[in-house]
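Taking it in order: structure first as structure tokens, then the write-up.
With one protein chain removed, the remaining protein chains of the complex are shown where they sit.
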Amino acid sequence: MADNNLSFVRTEMLQGQTPPIGERGIVRWIRLNLIATPIDAILTIFAIFLLAWFVPPMINWLFIQASWSGADRAVCSTVAQGGVMPDGWSGACWAYVNANFNQFMYGRYPLDQHWRVNLVGIIFIILLIPLLIPKAPFKVPNAIAFFLVFPFFAFFMLVGGWFGLTYVETATWGGLLVTLVIAFAGIAVSLPLGIVLALGRRSKLPVIKMLCVIFIEMVRGIPLVTVLFMASYMLPLFLPPGVSFDKFLRALIGVALFASAYMAEVVRGGLQAIPKGQYEGADPLGLSYWQKTGLIILPQALKMVIPGIVNTFIGLFKDTSLVSIISMFDLLGTVRQHFNDANWASPQTPISGLIFAGFVFWIFCFGMSRYSIFMERRLDTGHKH
Amino acid sequence: MKNLVLKSVLGASALVLLATAAASAGTLDDVKKKGFVQCGVNTGLAGFAAPNDKGEWSGFDVDYCRAVAAAVFGDATKVKFTPLSAKDRLPALQSGEIDVLIRNTTWTLSRDTQGFDFPGVNYYDGQGFMINSKKLSGINSALQLSGASVCVQAGTTTELNLADYFKANKMQYNPVVFEKLEEVNAAYDAGRCDVYTTDQSGLYAIRLTLSAPDDHVVLPEIISKEPLGPVVRQGDSQWADVVRWTHFALLTAEELGITKANVEELTKSDSPEIKRVLGQEANTKLGTDLGLTNDWVVNIVKAVGNYGELFESNVGAGSKLKIARGINAQWSKGGLQYAMPIR
Partner (left out) sequence: MASQDITPVGADSAKVSLLNDPRIRGYIYQAVVLAVIFGVGYWVVNNTIANLQRAHLASGFGFLDGRSGFDISSHPFTNYSSDSTYITALYVGFLNTLLVAVAGIITATFLGFIIGVGRLSHNWLIRKLCTVYVEVFRNIPPLLVIFFWYSGVLAILPQARQSIALPFSTYLNNRGFFFPVPVFGEGAWLAGVAFVVALIGTFFVRRWAYKRQMATGQQFPVLWTAAALIIGLPLLAFGLKGFPLTFDRPVLGAFNLSGGSLVGPEFMSLYLALSFYTASFIAEIVRSGIRGVGRGQSEAAHALGLRAGTTTRLVVVPQAMRIIIPPLSSQYLNLTKNSSLAVAVGYPDLFAVGGTILNQTGRSIEVVAIFIIVYLSLSVATSLFMNWFNAKMALVER
């Protein structure tokens, strides 16, 4: 057995053979990923047909045939429609987006005051980015600046009427400006309000619990347009005669209340996931309810539901588009308002404008959802109860 | 992370409230106190109320708003415009969001009794139909429209008249209803419906905004009476008087030949009537009794001109719409516009 002088035992190993062609490189990948089974092969062929049918015309329409610049509808309509394009032409009308770009961003905000919006935007980004990077220092002052100081700054800058800034009516605001203001304000209000409602719903005090449940379930049961409709037409009826809110503010209140009900349910999910031991551990330390909640329960609970919170933010961001139904001009509303512009009305205008608006919304929402996934992965450690 | 969360809780105080409280006295006092008239207008109807690229409003109704501001403040720029859809307009007035609504609103009994007051009629209109004559070449009467799809704005008297007219003539139709005027325009222009119905003045205005205005004709039938005028909340007769007499002042100025150009000069006129109207009589109290200043008519005419000038420049011969004066002429010229005497 121990004899190792046997001549038929190899002393040196053969060079490993390259795997057969079907087991390596691109062929293997194709075999496994595209044609693993006959059904897969059929699906692949189907998908390729779908792509071939859909993608080249789309690229053609979006880029190759698109008309990129021009002064009016002529560049986006065919000769038969009164334009300069050959008959049968069909392509995106980016010229229309190009010409109205300022309107899409700022609405009718006075042209010479656009720097104010830009300044607010730049400061927003400067404050936001370090807040989003988990490793960046000065989280506390940063968050205070972002959530407490910035809203006031933005309010004074955008509305004006102070420090020599001219007053700009909210009625002239429009486009992406309105979308972002409503979304940010909605987020800044709905998060704390949602936390309060969630705590109220889990409260041991029956009256408070009942009130929170009624509010949350009612708001969640009705569509946002109804809430906006109420905020816009009913709120003035509820107030003493002569007192009236700015229309913009009314929409803001509607959106914020709506979002806070959804936020409350997300936060409640987090609160329910906190093991009982955490509460019991806090009690013998002599912490009051608010100390216990603020220092022990909430930090853990909120951390756990950050993805849910971001998803609510995404929903809120998308929901801002509904203010166009109550005659306010957010990005979507502004884009639509310009469809009927006699200067630009052409068969290609609406779809081009909508694709542009969709793209802007998509970038924001996709960015948020990616960030949520990133945070989910980061926070995934040490929280497996 | 924990800190971020905690601080975001504190963000609750980021709630900024902007409530403009005002005393609940008469609208005139409120308006004087806040320093401007909040006027509800159409969201965009060429000739009546439409903003240009810079957001400056112009049109017949808009000039009426300016006239009210001129009457109250002596300054026609002290007015703010709230564009309103047909559906929003009455709730907006009801809620106090606007002080006066001058937005092609038809005076009807039910509206008059539902909490609104109509101080006057600044434009006598009637509902008509518009079709694309290129596509529907054989049609020259509204009675041939059975089976058509009709574009109409939701929540208007137009919508009700339409139903009545087709029912009375035993014709079928398919309503295509939108909330906003722009949506109706777009749908009609895109060929979603065969017929567009609204007030005839509106049809002429809308025709201008279509992609091929010359293809469209307004059919001769007028199926309803549409007396359009300013609206105020019921129960505030002082404010209603201000609006009513602003309208009569515009008409009276036209009657007496007072124009934007000559009003300054005519304040020195000898004619007792002109003197009285322009507040040049000694110890006159006509303006102050109304809650205004005695030179209110001067202010109005100086700012916007007289009724005739408003009509011609916004919707008449001097505009793109080229609507004939028709029944909106002065009573002395066979029309219906008749101002009560200022004395």
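When the chains are written out, they are named A and B in that same order, and each has its own residue count from 1.
Convention: a residue touches a chain if its C-beta (ideal position, glycine included) is under 8 Å from a C-beta of that chain, and two chains touch if they have at least 3 such contacts.
Since we're looking at a predicted model, the values are computed, not measured.
**Student:** Using the touch definition up top, pick the residue from A:A136, A:I222 or A:L285 that touches the left-out chain.
**Tutor:** With A:A136, A:I222 or A:L285 as choices, the missing chain is touched by A:I222.
**Student:** Tell me which of B:A86, B:L181 or B:L203 is the one touching the absent chain.
**Tutor:** Looking across B:A86, B:L181 or B:L203, the contact with the absent chain belongs to B:A86.
**Student:** For chain B, enumerate the residues touching the unshown chain of the complex.
**Tutor:** Interface with the chain not displayed, on the chain B side: 86-87, 90-91, 94-95, 113-115, 135-136, 144-149, 154-156, 159-160, 162-164, 167, 173-179, 183, 186-187, 190-192, 194, 233-235.
**Student:** To test your reading of the contact rule: which positions on chain A touch the chain that is missing from view?
**Tutor:** Per the touch rule, chain A residues meeting the hidden chain are 32-34, 36-37, 40, 43-44, 47-48, 50-51, 204-208, 211, 218, 220-226, 229-230, 233-234, 236-241, 314, 318-322, 324-325, 332, 336, 339, 347, 350-351, 354-355, 357-358, 361-362, 365-366, 369.
Basically, only the chains that are shown with their structure count from here on.
**Student:** Take the average of all CA coordinates in chain A, do the same for chain B, and state the distance between these two points in whole angstrom.
**Tutor:** 40
**Student:** Which of the residues in chain B end up touching chain A in this complex?
**Tutor:** These residues of chain B touch chain A: 1-25, 30, 43, 51, 54-55, 80, 82-85, 88, 91-92, 94-97, 179-180, 182, 185-186, 189, 208-212.
**Student:** State the interface residues of chain A toward chain B in the complex, per the touch definition above.
**Tutor:** Touch residues, chain A against chain B: 73, 81-82, 108, 110-111, 131, 134, 139-140, 143-144, 147-148, 151-152, 155, 169, 171-172, 185, 188-189, 191-193, 195-196, 232-233, 235-237, 240-247, 249, 294, 298-299, 302-303, 325-327, 336-337, 339-340, 342, 345-346, 350, 379.
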